[in-house]
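All protein chains of the complex are present and in place, except for one that has been dropped.
Take a look at chain A:
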Amino acid sequence: MSDTTVLVSQSRLSSPPAKMIHSLFLVNSSGDIFLEKHWKSVVSRSVCDYFFEAQERASEPENVPPVIPTPHHYLISVLRHRIYFVAVIQSEVPPLFVIEFLHRVVDTFQDYFGVCTEAAIKDNVVVVYELLEEMLDNGFPLATESNILKELIKPPTILRTVVNTITGSTNVGEQLPTGQLSVVPWRRTGVKYTNNEAYFDVVEEIDAIIDKSGSTITAEIQGVIDACVKLTGMPDLTLSFMNPRLLDDVSFHPCVRFKRWEAERILSFIPPDGNFRLLSYHVSCQNLVAIPVYVKHNITFREGSSQGRFELTLGPKQTMGKGLEAVLISSQLPRGVLNTNLNPSQGTYTFDPVTKLLSWDVGKINPQKLPSLKGSMSLQAGASKPDENPTINIQFKIQQSALSGLKVNRLDMYGEKYKPFKGIKYMTKAGKFQVRT
(Lines give C-alpha, C1' and ligand atoms only; values in the text may rest on other atoms or scores of the structure.)
Protein backbone atom coordinates (compact mmCIF):
# COMPACT_ATOMS: atom_id res chain seq x y z
CA MET A 1 0.00 0.00 0.00
CA SER A 2 2.88 2.35 0.59
CA ASP A 3 3.08 3.29 -3.03
CA THR A 4 -0.34 4.81 -2.96
CA THR A 5 0.67 7.15 -0.20
CA VAL A 6 1.16 10.48 -1.79
CA LEU A 7 4.28 12.26 -0.83
CA VAL A 8 2.33 15.17 0.46
CA SER A 9 0.28 13.15 2.84
CA GLN A 10 3.56 11.99 4.28
CA SER A 11 4.50 15.55 4.96
CA ARG A 12 1.32 15.90 6.92
CA LEU A 13 2.61 13.52 9.52
CA SER A 14 4.81 16.17 10.94
CA SER A 15 2.16 18.83 10.85
CA PRO A 16 -1.35 17.46 11.02
CA PRO A 17 -3.88 19.23 8.85
CA ALA A 18 -6.78 20.16 11.02
CA LYS A 19 -9.72 19.42 8.80
CA MET A 20 -11.66 21.95 10.68
CA ILE A 21 -10.73 24.38 13.39
CA HIS A 22 -7.21 23.88 14.62
CA SER A 23 -6.96 26.44 17.37
CA LEU A 24 -8.78 29.38 18.86
CA PHE A 25 -7.29 32.57 20.27
CA LEU A 26 -9.24 35.21 22.11
CA VAL A 27 -7.85 38.71 21.67
CA ASN A 28 -9.03 41.77 23.58
CA SER A 29 -9.36 45.27 22.23
CA SER A 30 -5.87 46.25 23.34
CA GLY A 31 -4.43 43.40 21.28
CA ASP A 32 -3.55 40.90 24.02
CA ILE A 33 -4.23 37.21 23.66
CA PHE A 34 -5.98 36.24 26.85
CA LEU A 35 -6.99 32.71 26.04
CA GLU A 36 -5.85 30.00 23.66
CA LYS A 37 -7.29 26.59 22.97
CA HIS A 38 -5.86 23.98 20.65
CA TRP A 39 -7.90 21.06 19.38
CA LYS A 40 -5.02 19.42 17.61
CA SER A 41 -1.36 20.18 18.11
CA VAL A 42 -0.31 23.43 19.69
CA VAL A 43 0.05 26.29 17.22
CA SER A 44 2.41 29.00 18.36
CA ARG A 45 0.61 32.19 19.24
CA SER A 46 2.99 34.02 16.96
CA VAL A 47 0.53 33.10 14.19
CA CYS A 48 -1.62 35.91 15.56
CA ASP A 49 1.01 38.43 14.48
CA TYR A 50 -0.61 38.41 11.07
CA PHE A 51 -3.88 39.22 12.71
CA PHE A 52 -2.33 42.07 14.66
CA GLU A 53 -0.85 43.45 11.47
CA ALA A 54 -4.27 43.47 9.86
CA GLN A 55 -5.70 45.00 13.00
CA GLU A 56 -3.17 47.81 12.84
CA ARG A 57 -3.98 48.49 9.21
CA ALA A 58 -7.70 48.67 9.86
CA SER A 59 -9.01 52.15 10.53
CA GLU A 60 -11.75 50.87 12.81
CA PRO A 61 -11.85 47.70 14.92
CA GLU A 62 -14.70 46.31 12.81
CA ASN A 63 -12.75 46.78 9.59
CA VAL A 64 -10.39 43.87 10.26
CA PRO A 65 -10.99 41.46 7.38
CA PRO A 66 -12.69 38.24 8.57
CA VAL A 67 -10.38 35.93 6.60
CA ILE A 68 -6.63 36.49 6.73
CA PRO A 69 -4.17 34.22 4.92
CA THR A 70 -0.78 33.49 6.47
CA PRO A 71 1.95 31.29 5.00
CA HIS A 72 0.75 28.11 6.69
CA HIS A 73 -2.65 28.89 8.11
CA TYR A 74 -5.77 30.88 7.61
CA LEU A 75 -7.15 33.07 10.35
CA ILE A 76 -10.90 33.49 10.49
CA SER A 77 -12.14 35.93 13.04
CA VAL A 78 -15.30 37.51 14.37
CA LEU A 79 -15.56 40.56 16.60
CA ARG A 80 -18.16 40.25 19.33
CA HIS A 81 -18.47 42.21 22.54
CA ARG A 82 -15.15 43.88 21.71
CA ILE A 83 -13.37 40.53 21.75
CA TYR A 84 -11.87 39.05 18.61
CA PHE A 85 -12.41 35.31 18.34
CA VAL A 86 -9.63 34.19 16.04
CA ALA A 87 -9.84 30.65 14.69
CA VAL A 88 -6.77 29.10 13.10
CA ILE A 89 -7.32 26.66 10.27
CA GLN A 90 -4.81 24.84 8.16
CA SER A 91 -6.63 23.55 5.15
CA GLU A 92 -9.66 24.15 3.03
CA VAL A 93 -12.58 24.70 5.42
CA PRO A 94 -15.85 26.44 4.65
CA PRO A 95 -15.34 29.85 6.27
CA LEU A 96 -19.02 30.20 7.09
CA PHE A 97 -18.81 26.97 9.03
CA VAL A 98 -16.07 28.48 11.16
CA ILE A 99 -17.83 31.81 11.59
CA GLU A 100 -21.11 30.13 12.54
CA PHE A 101 -19.24 28.00 15.04
CA LEU A 102 -17.56 31.03 16.56
CA HIS A 103 -20.95 32.67 16.93
CA ARG A 104 -22.12 29.61 18.74
CA VAL A 105 -19.16 29.90 21.10
CA VAL A 106 -20.03 33.51 21.82
CA ASP A 107 -23.69 32.63 22.39
CA THR A 108 -22.74 29.82 24.71
CA PHE A 109 -20.49 32.04 26.80
CA GLN A 110 -23.21 34.62 27.03
CA ASP A 111 -25.68 31.96 28.00
CA TYR A 112 -23.42 30.56 30.68
CA PHE A 113 -21.94 33.71 32.18
CA GLY A 114 -24.63 36.28 31.44
CA VAL A 115 -22.13 38.45 29.65
CA CYS A 116 -19.36 37.67 27.22
CA THR A 117 -16.49 39.81 28.43
CA GLU A 118 -12.83 39.26 29.03
CA ALA A 119 -13.43 39.41 32.77
CA ALA A 120 -16.24 36.84 32.62
CA ILE A 121 -14.17 34.49 30.52
CA LYS A 122 -11.16 34.79 32.79
CA ASP A 123 -13.31 34.29 35.84
CA ASN A 124 -14.62 31.04 34.42
CA VAL A 125 -11.59 29.89 32.55
CA VAL A 126 -11.92 26.24 33.51
CA VAL A 127 -15.58 26.08 32.50
CA VAL A 128 -14.67 27.87 29.29
CA TYR A 129 -12.04 25.28 28.56
CA GLU A 130 -14.36 22.42 29.32
CA LEU A 131 -17.00 23.95 27.09
CA LEU A 132 -14.65 24.46 24.18
CA GLU A 133 -13.49 20.87 24.49
CA GLU A 134 -17.06 19.66 24.51
CA MET A 135 -18.06 21.78 21.53
CA LEU A 136 -15.41 20.56 19.15
CA ASP A 137 -13.70 17.20 18.69
CA ASN A 138 -10.83 16.98 16.25
CA GLY A 139 -12.20 20.13 14.73
CA PHE A 140 -15.67 18.62 14.24
CA PRO A 141 -18.48 20.31 16.15
CA LEU A 142 -19.65 17.91 18.79
CA ALA A 143 -22.28 19.49 21.01
CA THR A 144 -23.33 23.06 20.37
CA GLU A 145 -26.92 23.00 21.59
CA SER A 146 -27.19 24.96 24.75
CA ASN A 147 -29.31 22.47 26.62
CA ILE A 148 -27.07 19.51 25.82
CA LEU A 149 -24.08 21.47 26.99
CA LYS A 150 -25.85 22.44 30.17
CA GLU A 151 -26.35 18.81 31.02
CA LEU A 152 -22.70 18.05 30.40
CA ILE A 153 -21.31 21.10 32.11
CA LYS A 154 -23.50 22.91 34.54
CA PRO A 155 -23.46 26.68 34.24
CA PRO A 156 -21.83 28.34 37.21
CA THR A 157 -24.27 29.91 39.63
CA ILE A 158 -23.43 31.50 42.90
CA LEU A 159 -25.18 28.81 44.79
CA ARG A 160 -23.44 26.03 42.96
CA THR A 161 -20.06 27.69 43.26
CA VAL A 162 -20.54 27.98 46.99
CA VAL A 163 -21.72 24.42 47.29
CA ASN A 164 -18.92 23.12 45.13
CA THR A 165 -16.36 24.98 47.13
CA ILE A 166 -17.68 23.51 50.34
CA THR A 167 -18.55 19.99 49.31
CA GLY A 168 -16.06 19.49 46.53
CA SER A 169 -18.68 18.30 44.08
CA THR A 170 -18.28 19.19 40.44
CA ASN A 171 -20.05 21.03 37.72
CA VAL A 172 -19.50 18.30 35.19
CA GLY A 173 -22.48 16.12 34.37
CA GLU A 174 -21.83 12.43 34.89
CA GLN A 175 -24.41 11.09 32.52
CA LEU A 176 -24.79 11.14 28.79
CA PRO A 177 -27.11 14.00 27.88
CA THR A 178 -30.44 12.62 26.87
CA GLY A 179 -30.94 14.94 23.94
CA GLN A 180 -27.62 14.21 22.32
CA LEU A 181 -28.85 11.45 20.08
CA SER A 182 -32.59 11.59 20.15
CA VAL A 183 -34.60 12.66 17.13
CA VAL A 184 -35.12 15.94 18.94
CA PRO A 185 -31.57 16.70 19.96
CA TRP A 186 -32.54 20.22 20.99
CA ARG A 187 -34.76 19.07 23.86
CA ARG A 188 -33.86 17.19 26.98
CA THR A 189 -36.27 14.73 28.48
CA GLY A 190 -37.83 14.92 31.88
CA VAL A 191 -38.40 18.67 31.90
CA LYS A 192 -40.66 19.78 34.75
CA TYR A 193 -42.16 23.15 35.60
CA THR A 194 -44.77 24.18 38.10
CA ASN A 195 -45.78 27.17 35.99
CA ASN A 196 -46.02 26.17 32.38
CA GLU A 197 -45.55 29.14 30.13
CA ALA A 198 -44.70 29.92 26.53
CA TYR A 199 -43.84 33.44 25.40
CA PHE A 200 -43.21 34.60 21.88
CA ASP A 201 -41.65 37.91 20.91
CA VAL A 202 -42.13 39.11 17.36
CA VAL A 203 -39.32 41.61 16.86
CA GLU A 204 -38.82 43.44 13.59
CA GLU A 205 -35.89 45.60 12.66
CA ILE A 206 -36.19 47.97 9.76
CA ASP A 207 -33.13 48.74 7.66
CA ALA A 208 -33.50 51.67 5.34
CA ILE A 209 -31.65 54.21 3.30
CA ILE A 210 -33.52 57.48 2.75
CA ASP A 211 -32.10 59.97 0.31
CA LYS A 212 -31.70 63.75 0.61
CA SER A 213 -35.16 64.47 -0.63
CA GLY A 214 -36.82 62.05 1.75
CA SER A 215 -37.65 59.29 -0.68
CA THR A 216 -36.82 55.72 0.16
CA ILE A 217 -33.91 54.19 -1.70
CA THR A 218 -34.12 50.85 -0.07
CA ALA A 219 -35.99 49.49 2.92
CA GLU A 220 -36.26 46.02 4.30
CA ILE A 221 -37.43 44.32 7.42
CA GLN A 222 -35.50 41.67 9.29
CA GLY A 223 -37.86 39.93 11.64
CA VAL A 224 -37.40 37.27 14.27
CA ILE A 225 -39.65 35.33 16.55
CA ASP A 226 -37.81 34.64 19.77
CA ALA A 227 -39.37 32.26 22.18
CA CYS A 228 -39.09 31.44 25.82
CA VAL A 229 -40.79 28.13 26.38
CA LYS A 230 -40.93 26.58 29.81
CA LEU A 231 -43.24 23.64 29.40
CA THR A 232 -43.27 20.28 31.15
CA GLY A 233 -42.70 17.07 29.24
CA MET A 234 -42.69 16.79 25.44
CA PRO A 235 -45.14 19.43 24.21
CA ASP A 236 -45.85 19.63 20.50
CA LEU A 237 -46.77 23.16 19.48
CA THR A 238 -48.37 24.70 16.43
CA LEU A 239 -48.29 28.37 15.70
CA SER A 240 -50.37 29.88 12.92
CA PHE A 241 -50.42 33.34 11.44
CA MET A 242 -53.17 35.65 10.22
CA ASN A 243 -51.09 36.56 7.17
CA PRO A 244 -48.50 33.84 6.52
CA ARG A 245 -48.07 35.07 2.95
CA LEU A 246 -45.73 37.74 4.29
CA LEU A 247 -43.26 35.04 5.15
CA ASP A 248 -41.74 34.04 1.85
CA ASP A 249 -38.14 34.25 2.99
CA VAL A 250 -37.65 32.45 6.28
CA SER A 251 -35.03 30.57 8.26
CA PHE A 252 -36.20 28.12 10.84
CA HIS A 253 -34.88 26.63 14.01
CA PRO A 254 -34.20 22.95 13.26
CA CYS A 255 -37.19 21.99 15.40
CA VAL A 256 -39.68 23.35 12.86
CA ARG A 257 -41.25 20.75 10.57
CA PHE A 258 -40.54 22.10 7.16
CA LYS A 259 -42.99 19.89 5.25
CA ARG A 260 -45.91 21.09 7.33
CA TRP A 261 -44.91 24.70 6.70
CA GLU A 262 -44.61 24.11 2.96
CA ALA A 263 -48.02 22.50 2.81
CA GLU A 264 -50.09 24.40 5.36
CA ARG A 265 -48.09 27.49 6.31
CA ILE A 266 -48.27 26.44 9.93
CA LEU A 267 -45.30 26.24 12.27
CA SER A 268 -45.34 22.87 13.94
CA PHE A 269 -42.57 21.97 16.37
CA ILE A 270 -41.39 20.39 19.58
CA PRO A 271 -39.72 23.36 21.21
CA PRO A 272 -36.31 23.38 22.86
CA ASP A 273 -36.41 24.04 26.57
CA GLY A 274 -35.88 27.70 27.45
CA ASN A 275 -34.90 30.55 25.18
CA PHE A 276 -34.45 30.05 21.46
CA ARG A 277 -35.00 31.73 18.12
CA LEU A 278 -37.88 29.98 16.44
CA LEU A 279 -37.77 31.78 13.16
CA SER A 280 -36.16 34.65 11.37
CA TYR A 281 -37.60 36.23 8.26
CA HIS A 282 -36.95 38.89 5.77
CA VAL A 283 -39.46 41.18 4.10
CA SER A 284 -37.81 42.82 1.16
CA CYS A 285 -38.11 46.26 -0.33
CA GLN A 286 -40.37 45.09 -3.13
CA ASN A 287 -43.19 44.67 -0.68
CA LEU A 288 -43.32 48.40 0.02
CA VAL A 289 -42.19 48.73 3.56
CA ALA A 290 -43.86 51.49 5.52
CA ILE A 291 -41.37 54.04 6.84
CA PRO A 292 -42.38 55.04 10.38
CA VAL A 293 -40.36 58.22 10.76
CA TYR A 294 -39.33 61.21 8.69
CA VAL A 295 -36.52 63.72 9.08
CA LYS A 296 -36.37 67.25 7.81
CA HIS A 297 -32.83 68.44 7.69
CA ASN A 298 -30.83 71.38 6.57
CA ILE A 299 -27.09 71.02 7.08
CA THR A 300 -25.14 73.56 5.09
CA PHE A 301 -21.63 74.84 4.91
CA ARG A 302 -20.77 77.93 2.98
CA GLU A 303 -17.52 78.47 1.15
CA GLY A 304 -15.34 80.93 2.98
CA SER A 305 -17.44 81.04 6.13
CA SER A 306 -16.37 79.49 9.41
CA GLN A 307 -19.94 78.78 10.39
CA GLY A 308 -22.32 76.10 9.22
CA ARG A 309 -26.04 75.76 9.78
CA PHE A 310 -27.59 72.69 11.31
CA GLU A 311 -31.32 72.05 11.49
CA LEU A 312 -33.09 68.81 12.12
CA THR A 313 -36.75 68.04 12.74
CA LEU A 314 -38.25 64.61 13.31
CA GLY A 315 -41.77 63.43 12.88
CA PRO A 316 -43.79 60.20 12.89
CA LYS A 317 -45.13 58.72 9.70
CA GLN A 318 -47.11 55.54 9.09
CA THR A 319 -46.80 54.20 12.65
CA MET A 320 -50.30 52.75 12.77
CA GLY A 321 -51.16 54.91 15.73
CA LYS A 322 -48.32 53.64 17.90
CA GLY A 323 -45.81 56.03 19.42
CA LEU A 324 -42.14 56.26 18.56
CA GLU A 325 -39.98 55.69 21.60
CA ALA A 326 -36.33 55.62 22.55
CA VAL A 327 -35.44 57.75 19.55
CA LEU A 328 -31.73 58.38 19.24
CA ILE A 329 -30.07 60.32 16.45
CA SER A 330 -26.40 60.04 15.67
CA SER A 331 -24.32 61.46 12.91
CA GLN A 332 -20.69 61.56 12.00
CA LEU A 333 -20.02 65.21 11.16
CA PRO A 334 -17.27 66.14 8.68
CA ARG A 335 -13.73 66.38 9.97
CA GLY A 336 -13.68 70.12 9.43
CA VAL A 337 -16.32 70.75 12.12
CA LEU A 338 -14.63 72.01 15.29
CA ASN A 339 -17.65 72.30 17.51
CA THR A 340 -21.38 72.74 17.50
CA ASN A 341 -23.76 75.05 19.25
CA LEU A 342 -27.16 73.44 19.00
CA ASN A 343 -30.45 73.73 20.74
CA PRO A 344 -32.63 70.65 21.23
CA SER A 345 -36.34 71.23 21.72
CA GLN A 346 -36.33 68.11 23.87
CA GLY A 347 -33.84 65.52 25.08
CA THR A 348 -30.10 66.00 25.32
CA TYR A 349 -27.40 66.16 22.72
CA THR A 350 -23.63 65.65 22.81
CA PHE A 351 -20.89 66.32 20.32
CA ASP A 352 -17.47 64.79 20.64
CA PRO A 353 -14.99 67.21 19.01
CA VAL A 354 -12.41 64.40 18.68
CA THR A 355 -14.47 61.72 16.96
CA LYS A 356 -16.88 64.33 15.47
CA LEU A 357 -19.78 62.18 16.57
CA LEU A 358 -23.00 64.00 17.22
CA SER A 359 -25.65 62.18 19.16
CA TRP A 360 -29.03 63.36 20.27
CA ASP A 361 -31.12 61.38 22.70
CA VAL A 362 -34.63 62.44 21.75
CA GLY A 363 -36.75 60.03 23.77
CA LYS A 364 -40.45 59.89 22.82
CA ILE A 365 -41.84 61.78 19.89
CA ASN A 366 -44.94 63.79 20.59
CA PRO A 367 -46.80 64.27 17.28
CA GLN A 368 -48.22 67.56 18.52
CA LYS A 369 -44.83 69.04 19.27
CA LEU A 370 -42.20 67.71 16.90
CA PRO A 371 -38.68 67.56 18.32
CA SER A 372 -36.02 69.64 16.62
CA LEU A 373 -32.32 70.35 16.96
CA LYS A 374 -31.13 73.66 15.57
CA GLY A 375 -28.05 75.81 15.73
CA SER A 376 -24.69 76.40 14.22
CA MET A 377 -21.44 74.51 13.69
CA SER A 378 -18.08 76.19 13.89
CA LEU A 379 -15.58 75.19 11.23
CA GLN A 380 -11.87 75.49 11.00
CA ALA A 381 -11.13 79.06 9.94
CA GLY A 382 -9.81 79.34 6.42
CA ALA A 383 -10.32 75.68 5.53
CA SER A 384 -12.36 74.89 2.46
CA LYS A 385 -15.85 73.59 2.95
CA PRO A 386 -16.12 69.89 3.78
CA ASP A 387 -16.58 67.56 0.83
CA GLU A 388 -18.68 64.94 2.47
CA ASN A 389 -22.30 65.13 3.56
CA PRO A 390 -23.00 63.59 6.94
CA THR A 391 -25.38 60.66 7.12
CA ILE A 392 -27.95 60.64 9.92
CA ASN A 393 -28.49 57.41 11.78
CA ILE A 394 -31.78 56.91 13.57
CA GLN A 395 -32.71 54.47 16.27
CA PHE A 396 -36.21 54.05 17.61
CA LYS A 397 -38.66 51.56 18.99
CA ILE A 398 -42.35 51.05 18.42
CA GLN A 399 -44.02 48.87 21.02
CA GLN A 400 -46.91 46.53 20.28
CA SER A 401 -46.52 46.64 16.57
CA ALA A 402 -44.78 44.65 13.90
CA LEU A 403 -44.14 46.96 11.00
CA SER A 404 -44.73 44.31 8.35
CA GLY A 405 -48.16 43.67 9.79
CA LEU A 406 -47.36 40.09 10.72
CA LYS A 407 -49.82 38.73 13.28
CA VAL A 408 -49.93 35.47 15.13
CA ASN A 409 -53.32 33.83 14.88
CA ARG A 410 -53.16 31.09 17.51
CA LEU A 411 -50.89 28.82 19.45
CA ASP A 412 -51.96 25.28 20.22
CA MET A 413 -50.31 22.61 22.26
CA TYR A 414 -50.62 18.87 21.78
CA GLY A 415 -49.09 15.92 23.55
CA GLU A 416 -49.47 17.21 27.10
CA LYS A 417 -52.53 17.61 29.25
CA TYR A 418 -51.93 20.81 31.25
CA LYS A 419 -52.97 24.29 30.11
CA PRO A 420 -49.98 26.51 29.53
CA PHE A 421 -49.87 30.28 29.89
CA LYS A 422 -49.28 31.85 26.50
CA GLY A 423 -48.09 35.32 25.59
CA ILE A 424 -47.20 37.18 22.42
CA LYS A 425 -45.40 40.52 22.23
CA TYR A 426 -44.72 42.65 19.18
CA MET A 427 -42.01 45.21 18.73
CA THR A 428 -40.44 47.20 15.92
CA LYS A 429 -36.92 48.65 16.11
CA ALA A 430 -34.71 50.55 13.77
CA GLY A 431 -31.87 48.47 12.42
CA LYS A 432 -29.53 50.29 10.09
CA PHE A 433 -31.79 53.23 9.42
CA GLN A 434 -29.93 55.95 7.58
CA VAL A 435 -30.87 59.29 6.15
CA ARG A 436 -28.51 60.89 3.68
CA THR A 437 -28.20 64.66 3.61
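Assorted remarks:
Basically, a residue touches a chain if its C-beta (ideal position, glycine included) is under 8 Å from a C-beta of that chain, and two chains touch if they have at least 3 such contacts; residues count from 1.
To be clear about the criterion, contacts and distances are computed from a predicted model.
Hidden chain, UniProt protein name from the list "AP complex subunit beta", "Proteasome subunit alpha type", "PAT complex subunit CCDC47" or "Dynein light chain Tctex-type 1": "AP complex subunit beta". Checked against the full complex, the one of A:E133, A:E264, A:E325 or A:D412 touching the unshown chain is A:E133. Touch with the chain that is not drawn comes from one residue among A:S30, A:S46 or A:T355, which is A:S46.
For the chain left out of this panel, the touching residue among A:S29, A:T189, A:S251 or A:Q380 is A:S251.
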